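Only one protein chain is missing from this complex, and each of the others stays in its spot.
Take a look at chain A:
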């Protein structure tokens, strides 16, 4: 049986102003990633991005986003992610950068990594977590 294989990238959107994070939209991130890939890899990259690329999940409060890429070209498209400097939503340009935390084969593994990451990878979001880090 022929199987469609994909890779899921768990990324974190880092913004300097946390209130702007709530404005994020999955379509805005999709547009930003496609534009960055088209700039960095040209027509070849834009074509690879158009097959089976999508934003699977977005959490605007923590800034976690899951991206799905096809397995054959995920490394090439991953290399274009550092070139994203801002995301444009609702007429505003939010300067940010994408941090890739985990690459998974199945979405399930990515969600598990996200729960683990809530304590380890991510920046402390609440005061309680900040105090824990200080100690």
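The rule we apply is simple: contacts are C-beta pairs under 8 Å (C-beta built on N, C-alpha and C of every residue); 3 or more make two chains touch, one makes a residue touch a chain; residues count from 1.
Criterion: contacts and distances are computed from a predicted model.
**Student:** Just to verify: the chain that's not displayed, which of "AP-3 complex subunit delta", "Proteasome subunit beta", "ferroxidase" or "Ribonuclease P/MRP 14 subunit" does UniProt list as its protein name?
**Tutor:** Listed in its UniProt record, the absent chain's protein name reads "Ribonuclease P/MRP 14 subunit".
**Student:** Applying the definition given at the start, please give the residues of chain A touching the unseen chain.
**Tutor:** The list for chain A reads 38-45.
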